[in-house]
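Below is a slice of the complex: some chains, not all, each in place.
Note that the chains are named A, B and C in the order they appear, and that numbering of residues resets to 1 at the start of each chain.
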Amino acid sequence: MRAVEAYETILLVGKEGKRYLVQPAPGGSWSSNRGHISFDDIIGQPVGQVITTQIGHEYLVLRPTTSDLIQHLKRTTQIVYPKDAAQLIMELDLWDGKRLIEAGTGSGGLTLAFARAVMPSGRVYSYEAREEHQRLARRNLEKRGLLAAVDFKLRDIAEGFDETEVDAVFLDVREADRFIPQVEAALADGGMFGSLLPTANQVSALTAALQAGDFVEIRIQELLVRPWKPVPDRLRPNDRMIAHTGFLVFARKISARHRHFWMDKRQRRRAVEYGNWPNRDDIDEDES
Amino acid sequence: MRAVEAYETILLVGKEGKRYLVQPAPGGSWSSNRGHISFDDIIGQPVGQVITTQIGHEYLVLRPTTSDLIQHLKRTTQIVYPKDAAQLIMELDLWDGKRLIEAGTGSGGLTLAFARAVMPSGRVYSYEAREEHQRLARRNLEKRGLLAAVDFKLRDIAEGFDETEVDAVFLDVREADRFIPQVEAALADGGMFGSLLPTANQVSALTAALQAGDFVEIRIQELLVRPWKPVPDRLRPNDRMIAHTGFLVFARKISARHRHFWMDKRQRRRAVEYGNWPNRDDIDEDES
Amino acid sequence: MRAVEAYETILLVGKEGKRYLVQPAPGGSWSSNRGHISFDDIIGQPVGQVITTQIGHEYLVLRPTTSDLIQHLKRTTQIVYPKDAAQLIMELDLWDGKRLIEAGTGSGGLTLAFARAVMPSGRVYSYEAREEHQRLARRNLEKRGLLAAVDFKLRDIAEGFDETEVDAVFLDVREADRFIPQVEAALADGGMFGSLLPTANQVSALTAALQAGDFVEIRIQELLVRPWKPVPDRLRPNDRMIAHTGFLVFARKISARHRHFWMDKRQRRRAVEYGNWPNRDDIDEDES
């Protein structure tokens, strides 16, 4: 692995577990109440090493992962969890060359993860209505050298998107169900739609809007990460866990002239539930 | 989105929810007990359309996502779940340019997802001891045009890996704990280690081996996807769900000469649990 | 433990795991395609023994637990899960001497568990609108000798309950939110209310109705049982689990003249969330 370069983003991990993102400038230094570290002792050195402050406190020097970055991002909006970013990238099928619309940008945590996923030849079109969010997100991506993959747009998405025939659209906005026509106009037939919603009420509204539109294979998921204590002879889960971040909703756009494809509602529901892989046999007709 | 090309892998979805991967050859056709479809009606056409068999059954033509591909892969080994592939790609920090060792290859489901993630400039070195598995995996990746990103190696990994200074190593083998010295020899300082293990006993053994080696920030996770029924006015979770696929174990290699970094066992455990983000306050010292 | 009596309900467990509830009549016999068992070989014998059919198949003779009974009850309605019955008994605080209203009776699975909990001096008033359900439930309780603890009522609960000052009311009806005035008329101040609802929409409606009424400490819970495989050297969860049975909703009635107790909505919500023990610190004010 290459040595640390000047100004690249580096992760310092203290013994007590605290984590800091720093960008080492030649001649500069980082300081906390545990002493300071000269950046010249980091630049040009490999990662995975331990460095000591002048008063003897040790820090591990690591190259931050995308997961580290989105957790430690400077932000003014709700945190994005790496588990959700990961599942979105997988289910929206984001990889080299894909073109994705994201709204809203927020602090850019997901933008960063999406940009990494579609690089080098893909593109993220990231819409945001509030200028201060966009400014922060742009700075966050600039620091990690990811500006080239992103087009930032300052816009109320009610006015629609500039792009058409994109591979995927991701909505992280309060009333996602209101913007389905705009999504349909931008998304290619066969393209993926995704959203992340905090409440069950929002999920109901969005599901209804998608079913009324040109969407099939609607899937709703909760994604739970349950951490365990790494103690070999007393192995057990942590006492507490994150119980909820949001509901993930996915759907697939089909050609408007084939909207008839899933004829009646029952058939339609059955079909999308089949798509709710891998619970293929989990369909009951007579729900109360 | 571009039109369907001859021989590219396409997904056909029936109304009843059945899904088929096909590779349309010019002049050829696909047939089931619901009739047949001429491939010439698919090639050159956009996806997201509905096509009808000669006896009137409809199929939706889609371009399969990576998630579709790994679910519907021809396989002789245990299935890989897209949720786990997604989390591995995120936490192993796989994106364009990364070099990863994977063992074993199995049927190539994860290999496929990993290859997509590190393309175009990265590389997957995929080790497998059994020739028939490797042959199937190679065919699976060839069909999706992903051979260029993968080096297949037929080898018992007890003999070690050819590569050094790789960014990440992923072990999906029965006794992962036995191969930590080989992993240490191949992995760059600061590099990511990951494994997917079915049983708690394996997790104990691997955790102990990592703690005895050059690894910090050991994290153990279960990842659960809970699907909901897409019925807006009667919203509720599915009746059943997948309760277990495997335990995900992650760790980070540090330089061997800094193995002392986490001085005593208690400090070490505390530190790695802190790393078990985001449950930072979830540390109890007095466990029974 | 006492010997098996004639006509008491007994559980037979086959080697393959099949379970049968039988009521041994003197001189009678039980038969399946694995042969028959003479009841005279069971009556007067202890439980925990193995008995063999005339063609050599073995069955374990057990006394069924309440959990066994409600799982294997003859029923025409949705199954009740023992985990939910257990939590309802705990949180509705049902024990010797308590008086409980239940609606609807259904097939009597919960009625049976409730009756056992409040025996010998308590009482279950079980309301049901459909005569065929009541008839089946009555038969189910009669077979287990529990009729003395239950008053069955054939009634549309929109007309109200006969009892007042009861300790607890449990509603298992489609639109529980419509019957809160009737519940308030029957329930003593300080008494417990509970419901089991399949959908999130029903939970919303019921929560709103309770908040508009004389109720505090509203708690909503999902209860998940995750079974593990009993294999000591390969310990791991089952592959699949029940993902959803219903949402449990609990609340506590206060005196109508103290309805002002939780002054404003914010305070009220905060208070009930505090009541949502043990997640006392899990309150966020600024939800999206």
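Note that in this section a residue touches a chain if its C-beta (ideal position, glycine included) is under 8 Å from a C-beta of that chain, and two chains touch if they have at least 3 such contacts.
The shown structure was predicted, so the numbers you read here are calculated from the model rather than taken from an experiment.
Sequence-identical chains in the complete complex of this entry number 4, based on the file rather than the 3 shown.
In this section, only the chains that are shown with their structure count from here on.
Both copies, chain A and chain C, contribute mostly matching positions to the interface they share, with over half of the numbers common to the two.
Computed from the mean C-alpha positions, the centre of chain A lies at a distance of 18 Å from the centre of chain B. Remark: chain A and chain C have CA centroids separated by 42 Å (rounded to whole angstrom). Residues of chain C in contact with at least two other chains: 198, 200-201.
Against chain B, in their complex, chain A makes its touches with residues 1, 13, 15-18, 46-50, 58, 60-63, 65-67, 71, 81-83, 85-87, 89-91, 93, 95-96, 113, 116-117, 119-121, 165, 167, 188-192, 200, 203-205, 207-208, 211, 216-242, 247, 252-255, 258, 261-263, 267, 269-282, 284, 287. Across the interface of their complex, chain A is touched by residues 78, 174, 198, 200-201, 204, 287-288 of chain C.
Note for the complex: chain C touches chain B at residues 198-201, 226-227, 233-244.
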